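Can you keep this structure in mind? I'll have questions shortly.
Heads up, this is only part of the complex; the chains shown haven't been moved.
A, B, C and D label the chains in the order they appear, each numbered from 1.
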Amino acid sequence: MKRFLRALGRLWTIPVALVAWEAVTRAADDNFFPPPTEIAARMHEMWFSGPAERLWLTDAALDNIPTSIGRIFAGWLLAAAVGISLGLVLGRSALLSRFVEPIIEFGRAIPPPALLPFFLALFAAGTQMQVATIAFGIVWPILLNSGDGARHVDRLHLETAQVFGMSRGQRLVRIILPAALPKIFAGLRLSLSLALILMVISELVGSTNGIGFQLLDAQRSFDLPGVWGTIVVLGVLGYAFNSAFLLVERRLLSWHRAAKQTI
Amino acid sequence: MLEISNLTHTYGTGPGAHHALGGIDLKVAEGELVCIVGPSGCGKSTLLRSIAGLLRPTGGRVVLNGSPVERTPDDLAVVFQDYSRSLFPWMSVADNVSLPLRRKDMDKKQRRQAAMEALEQVGLDGAAAKYPWQLSGGMQQRVSIARALAYRPALLLMDEPFGSVDAQTREDLEDLTLRVRSHHNMTILLITHDIDESVYVGDRVVVLSKAPATIVGDLRVDLPGPRDQITTREHPDFVHLRAEVGRLVRGMRNQAAPAS
Amino acid sequence: MRGRSLLDSRLLCGAAGVAGLFCVAELAGRTGLIDPVVFPLASTIAGRAAALAADGEFLADVASTLGAWAAGLLLTVLVAVPAGFALGTLPRVEAALRPILEFLRPIPSVALIPLALLLFSDRFEMKIAVIVYAASWPVLINTMYGLKDVDPVAKETLRSFGFGPLAVLWRVSLPSTAPFIATGVRLAAAVALILAVSAELLAGGASGIGTFIIEAGSSPDALEYIVAATIWAGAIGVLSNLLFTLVERRLFHWHLARTEGAR
Amino acid sequence: GSDSETTAAATGGAGGLEKTQLTIGALPIPDSAALYIANKRGFFAEEGLTVKIETIQGGAQAQQSLIGGTLDATQTNYVSAFLATAAGNKMKIISDLYQSTPDSFNLMVPKDSPIKTPADLKGKKIAVNSLKNIGTLAVTSVLKTHGLTADDVQFMEFPFPDMGGKLEQGVVDAAWMTEPHLTAAATKLGARKLADTMTGPTADFAIAGVIVTEEFANENPKTVAAFQRAVGKAQQIAASDRKAVEEILPTYTKIDAATAAVITLGAFPTSLDETRLQRVADLMVEQGYLKSPIEAKSLLPATAG
């Protein structure tokens, strides 16, 4: 209970920011910047005015939000699997990384919106293509950080493993992976937020549902409270994902925090 | 078992290069315990890392059991001088000790048991569940000794393994090393700065000169066994040998002495 | 012996990797795996890209994009690194701001471009603003994670000599976090390029790679132009990364020496 | 523009313009040809205006640039203009640019498609370049004449250049396309025209014009009038001389001369006609794009003529 209250206490900045936002937008009275109360009303109408037995969620909410979340997670998990494994391998193999480095850098520098035609070509439209776009767009921080972490394992740790004759696989799983884990987590955390962004981008073209589609729809109808409301939903989702992520990270990296703390 | 011939090593190239090993020739028979002493920075750790295959020497050969050392040989354990960095902070002490045992044909329970036994031998049975960074320096050093001993390697390389523990523990660990060696027929190379220790535990004491290191003395220690902290150290041969080693080390250090 | 030295060349290996990818892409098009109508052949794109390199108008576009990119990246570093240090060393501030930051982070930059259009009357400033917004996150997060990775003994050493927290920050935390920050900046460089192009793509303008892509949309061969322009964007990414890697190698040789594993 | 006319024109431009430097947004499509003609031939300069034309990506973003102040005026299609007005943004339409002609905006299907008439589109997917805009409006009006509604089909947003590929892949069953993609799809893929979407209620449909904010129109009436005169002159040329349009197209689009010669062009109206605009607004009301009717007249500046 006490912990809960303390956690709540930490959120004090949110009401402050909200009030400030309301005040500023009311004062400015600009069409493009509706006050939060108006946004909230629109959000309620869009998503939370459904029947009680469905937790007040509307059809639109049930249609779009879970679909998008599903895509985000599918894309994120795919990116994590590919990014971590490839990153570790590239981090440890200088030869291989010499071969693929330019390709990776190349892929990384391509604007995801420009990639849409390519993924459209490969996967046609639909969830497959969206998941691929998300995964492709967010894999870089994971790949780069994993590679970096794997490259920069304390030399003595590796030598110790080598001396005790640990196999390559064992070294990868028992030494390199844990040593790189702090960096990998930094990458995972970055890419989780990126996944939301990429979800929106991937739903901008050839899509028929999802949060990104709703954003597009609202934009196309000049429904500005709707646009803002969708952005707020994205922010809330991002916050929720990030909090859950930090919780897991705290567990898995407890050794790291403790080993590196002073006083 | 181990044959080193004309081993040289130079770190770096060009004007900043450092010529660390200047032609080392050394033969170690199976089951022997050879102590290596020499001034600080002369190249002892370099020699040890070459034997372990962690460093490709710039010249000469290291042959182990008839085949040249190209990569890290099998059945080898090392206690590093920088013990604290050689422990893995993400694993408990017991896991650190049992990790290398995965290579042996042992199941989880056996590994755990072997690790606990080794930890008990170094007086750390109480710390098995802790993490390395929760231990004092001396305790960390003992964990890395326990890890090496639990592994039961054919060749054990130790780089100043008892430097961070108190006198009593040090003696206990010396005796432990001797005991383990004779039980499991290990070959041991032990680097130390303690001349008494080198004579007490060694079958041979090899003295290195300052950089570029060469062997300036190779003394056989023929003390009656089993050795014992009190009687052995009082033995006249011990006193004589220790003075001899001391002279060799000192002789080699005169030019590099700190300014007074 | 000669084979070895060939494999040691980053340039050759990288070129081989790119050539391999090119062949795979060309083959996919020729065998009909990817219909050339849906996505142009690799050789067609290469031809277009080569033609663009000699096109003065396109080069002016590239220069304009690069200008925004460089300015945006510079500002990003100036903003995000100090912010990362502030958040990483002042846990109270971090706790207070975290909800808001985590809320802002997943807001898609694409959705922000229209808002930025409303707020800035200068296109260049608008571009810079969205670049800084999006590119700051990797730098910020990597800085914060890097700070957690600093060896406590090193920090204590300086503290024991009576240095204040700021000196510890400057002399220990900054240098030992620097490799981590550099990875963040490398990530940010790609993000900044993406945003520069995306901003041009969405907001239009007089010149820029994104503007070029809009114009290309009017062509019946639009896809070829767009992909070729994208290839150049990717190539810029590869070059910038090469530059960053070189600088990193120079600056952080101590880091590499201590951590690069024995082969 | 650096023709001899430019210098000759300097005399006429002295007359008290509120603003002489204009930045206007234009799409790289045939619709905006007159703007470029006016610039190239020095019509703006003759009026004392220095005009910089910037490429924009779409009407919606351009309107935001208008409000934000990056642009002084911009090309937009009328559907967007009315939508924005309904959302509370006060705009003025100052010049008409483009109007549909037969076969300038067609619904295309793949060559071996089983879809023979628009009535077969029930439950099918249709590609448009932008949802809730002119494409969906035009297609819906075609559907209506064949007894279907917008709810009977699924609209998907794809950029024009991707549409051919999507048709080929079967991702969509039909695509609403315009030039030059229309011609390209027909010649390259053998795509078939299913229907001309600019017939019946949408025949001679007003497509695009130039807008400014109401504030701008009120503050700069003389500049607006000068602008209108220059564009009017250019429209006249575009309307009467196809060659002039064919010549200007390759300068601001990636349509080459050969393509420019064969594509179907819309019409370039020479005056700003209130009734034509009202038709667009009324159709939008009818199809539910607008919740309440809008007087097209309210979007015209006081000086319009």
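FYI, a contact is a pair of C-beta atoms (placed from the backbone, for glycine too) under 8 Å apart; a residue touches a chain by one contact, two chains touch by 3 or more.
Predicted model, so just to flag it, every value in this text is computed and none were measured.
> Taking the shown chains as one copy of each kind, please give their copy numbers in the entire complex.
A x1, B x2, C x1, D x1
The definition used in the following text is that only the chains that are shown with their structure count from here on.
> Just to be sure I understand the contacts, which chains border both chain D and chain B?
Of all the chains present, those in contact with both chain B and chain D are A.
> Using each chain's Cα centroid, which is most distant from the centroid of chain B?
D
> State which chain is most central when centres are taken as means of Cα atoms.
Smallest offset from the overall C-alpha mean is found for C.
> Approximately how many whole Å separate the CA-defined centres of chain C and chain D?
Distance between chain centres: 36 Å.
> How many angstrom between the C-alpha centroids of chain B and chain A?
Distance between chain centres: 49 Å.
> Could you please state the distance in Å, as a whole number, between where the Cα atoms of chain A are centred and where those of chain D are centred?
38
> Which positions in chain D touch two or more other chains at once?
Residues 60, 64, 67, 159, 161-162, 165-166, 169 of chain D touch two or more partner chains.
> Where does chain B touch two or more other chains at once, residue-wise?
In chain B, 54 touch at least two other chains.
> For the complex, give me every residue of chain D touching chain A.
60, 64, 67, 83-84, 86-89, 127, 130-133, 154, 156-159, 161-162, 165-166, 169-171
> Which residues of chain B touch chain A in the complex?
Per the stated touch rule, the residues are 52-54, 72, 74-78, 80, 82, 85-86, 88-91, 99-100, 102-103, 131, 133, 147, 151.
> How about chain A: which of its residues touch chain C in the complex?
10-14, 17, 30, 32-33, 92, 95, 98-103, 105-115, 117-118, 120-122, 140-141, 144-145, 148, 151-155, 158-159, 162, 182-183, 185-186, 189-190, 193-194, 196-197, 200-201, 204, 215, 219, 227, 230-231, 234-239, 241-243, 256-257, 260-262
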